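All remarks here apply to the structure that follows.
Some chains have been omitted; the remaining ones sit where they do in the full complex.
A and B are the chain letters, set down in written order, and residue numbers restart from 1 in every chain.
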Amino acid sequence: MTTNATSPGRSRPQRRQPGQDWSSWPTYESAVLGFRDHWYPVLWTEQVGKKPVAVTVLGENIALVREGEEIHALHDRCPHRGVPLSLGRRQFPGTVSCPYHGWTYDLKDGNLCGVLTDGPDSPIKGRVKVRTYPVQQRFGLIWVYIGDGDPHPLNDDLPEELRHNALVIGGRTDIRKGNWRFAAENGFDEGHAKYLHNTALWRLFKVMPAWNKTRVVERGEWLVRVQDEVHWEADMPGLGLWTNKRWWKRMPLPDAPGKAQKINPVIKGLDLPGFVSIRMPGILRVAYPHFIHYEWYVPVDADNVRYVQLMVRFETGARAGLFKVKYLTAVRWLFHGQFTAQDAWMVDVMDAPPEKLYRPDLSLTAWRRKVEQSRPNVQPYKR
Amino acid sequence: MTTNATSPGRSRPQRRQPGQDWSSWPTYESAVLGFRDHWYPVLWTEQVGKKPVAVTVLGENIALVREGEEIHALHDRCPHRGVPLSLGRRQFPGTVSCPYHGWTYDLKDGNLCGVLTDGPDSPIKGRVKVRTYPVQQRFGLIWVYIGDGDPHPLNDDLPEELRHNALVIGGRTDIRKGNWRFAAENGFDEGHAKYLHNTALWRLFKVMPAWNKTRVVERGEWLVRVQDEVHWEADMPGLGLWTNKRWWKRMPLPDAPGKAQKINPVIKGLDLPGFVSIRMPGILRVAYPHFIHYEWYVPVDADNVRYVQLMVRFETGARAGLFKVKYLTAVRWLFHGQFTAQDAWMVDVMDAPPEKLYRPDLSLTAWRRKVEQSRPNVQPYKR
C-alpha cells in the first residue's frame, strides 16, 4: 500500500523539511481510507427500503439489503461476473439474487444458497460466498463494521454519554468533497472557527472570540481542547482592531480559563474540561451547555467523506418534542447546513501538505499523534 | 503499488488461481479492440450524406465520405498537422479537403492530389498518402475492413444463409458502454436470459425455461448451443419454486432435447442443431422458427461497443412488407430496444475478471477457446 508521497520505482526521498509532507505521522499519512475494526454510521435506517442500496465506505462497495426489521450488508459484487448485487432482486425471503443469472445469496452469511438458472442441483451452490459485514442499528442509523473477525460491541465506538442516557436526536448526513482527514482536522482545528465562521448565520447573535490560547489534554479515549486564554478582541499591530463583537451580539457566559467547564451536569459521565473533543476513528464532539453536537467523518473514498452530524439533547417527553421542532426548523439549516457547509468548503479546497503550521495547530498535531499512538489497523489504499 | 494485472518493469506474476484473470485465453485476453482482417458493419448507408462522418472502429478513427453511390473510408487524420479529415470540405469531386490548409486527398487511394494553398506545382503533391480502408455496402449497411493487404470477400464474414437467399431486414445500431467481449459473451451466455430477461416485455406472453442443461457443438464457423434438458420449473431447496410460467403465457413448441431443431427448412444451408450460435469475429445468431436475429459486436474502443442488430426474414413481396411493418412498430422497440438494453445494462456494469464460472458458462469458455483456436490477428491495443 502506498500513498501520494511515494512513486513506484523510487526509493523514499530523504526526510524533507518539516511541513513538506506528513512523514512525521506515517500511520496517519497512510490512512487515506480510514481505519478497519471500527463501527461507522452510513445511512438512516429508513433510507433502505425494499430495494437494495449501494454505499461506499472506506473504499469498499457495500450493498445494504433490508429483511423485515433487519438490515444486512454484503460486498457489492457478485463473484460470478462482477455485477453489483445492489442491482439485484429480492426473489426469495432472506436472500438477494444477482440480476444477471439469479445467483442467490443468503443475506445472513453471504452463502450462495441457490443458482436459479442452473437448477436445484447446481454444483456451485454452497461453494461460493460473498463477504458480509456486521451491521447494527442505533439512533436511527445503520452502522457497519469494516474489519476481520468478530466485531467488538458498537458501544465501544460510541461516546460514553450516548450509551446509557435518555436522549433525543436531530441529524443529517451528507457526502462532501475532500478526504476524511481534512474533515476531521477541520473539526478539531482550534483556529478556524473564529475567522471562517465569522459570517455564519448560526453565530449571528453570539460573539465568537478573536483568538485563544489553547492546550490539548487527554481524557480517556478523547482529546479535549482547553482554553487557557480567551480574547474577545485584539489590536493587531499595523492592521487595526480585530473583534467579532457587535452591539447586537450576546456574549457567551464567562468561564474560568483553564478550569473545567461545567457543561451539563445531568449527563452521566460527561465532565469535560473543554468544549471540543475528538476521538478515534474520527468522531468530533462539541459540548454546548444544553446539547451536544457530534460529527462522524466516514471515509467514502480518497476524495469524498460522509458527514454524519447528530445534535443530541438529553431530554424526554415534551421537551424532547420541542427540541425536535427546533432542530427541524432551525438547527438543521443553520448549523448542520450553512455553518458546516463553510467547513466543507475549506475541506474541499484545502491542499496539504506542504503546510506551515501555527500555534493553534497544536490541536491538529495532537490528533495526528493520537492516531499514531493508537496503532490503528489502517484500511489499505491503492491509488 | 501495482496496477491492473501487469505493470511495466515487473515480471509477470506467477500463474494465479483459475478465474483470477483470462490468462488461460491469452489471445482473447489481448483482443481488447477485436480482430484485424475482418469486415465489420458500422453505419447505415443513409447515415453518410453530403458531409463526411467520423466513426471509431477497433480504436481506429475513420472518416466516411460519400461520392455518389460509393462510400469511402479514410484514416481520419491529415498527416500535415493532425486535423481530422471528417471536418473537411468537399471542394472537388472525388476528393476531400482538410479544412485547415486545403490539403486535398483522392477518396479512392488517399493520395494527396492537390494542395490548394501551395499552388499547382506544390512539391509535396503526390508524396503524402492517407490510409484508406476497403468499404462495401450490403443489407443497407456500410462495412469496413480493418486489415492489411487485399481483403477477402465480404461474403466470407457473413452468415451463409444471408449470402444467397431473398430476405427482408429490420435493424438497429447503437453504441453502448462496455467492452465488445462482454457484449459477445453476454450474447452467447447460456444462463442469463432466463433470469435477466424474465421481466422483458418481449417475453410477456411466452414462457422462458427455468434452467437448461446445455452442450456446445461446432458446426463449421459456428459454435452452437444445444439443449440436452429444458426445465420449465424448479423446486429450489430452501428457497421455493422457480418458474417463469404464468397462466397467461404461452409455452413454446416442444422440441426434442439433444436433437436438431428444425428451424426453418426453407432457408438454404441452415440446418441448426440449436437455437443460438456465435462465430468470429463476434457475430451472434438467434434462430427463431420464422426469422433470425443477428448481433454484430463491433469494437469501438476499449470501453464502448457498437451493437448492430438485424432481424431477418426470408420472405419477399407482401409478406416481406408485413414484416417491415411489424418490425418498425414492435420488434424494434421491444426486442432490439428494451430486451437487448437489459443486456447492455449488464455489459456496462460487468467487471471481470476475476470471475467464478458455473455450469452453463461452458458456452463462454467454448467461445474463448474458439477464439484461441482460430489464431486471429489481434488489433493492437495500448492502454
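One rule holds for everything that comes next: a contact is a pair of C-beta atoms (placed from the backbone, for glycine too) under 8 Å apart; a residue touches a chain by one contact, two chains touch by 3 or more.
These numbers come from a predicted model, not from an experiment.
**Q** Given the 2 placed subunits, let me have the overall number of copies in this structure's complex.
**A** Result for the total copy count in the complex: 3.
One rule holds for everything that comes next: only the chains that are shown with their structure count from here on.
**Q** Using mean CA coordinates as chain centres, what's the chain A-chain B distance in Å?
**A** 48
**Q** Which of the residues in chain B end up touching chain A in this complex?
**A** Those in contact with chain A are residues 1-2, 7, 9, 191-192, 194-196, 210-211, 213, 231, 234-240, 242, 346, 349-352, 354-360.
**Q** Applying the document's contact rule, which stretches of chain A touch chain B when the two form their complex?
**A** Touch residues, chain A against chain B: 1-2, 8-9, 77, 79-84, 87, 91-92, 95, 97, 99-104, 113-120, 122-124, 128, 382-383.
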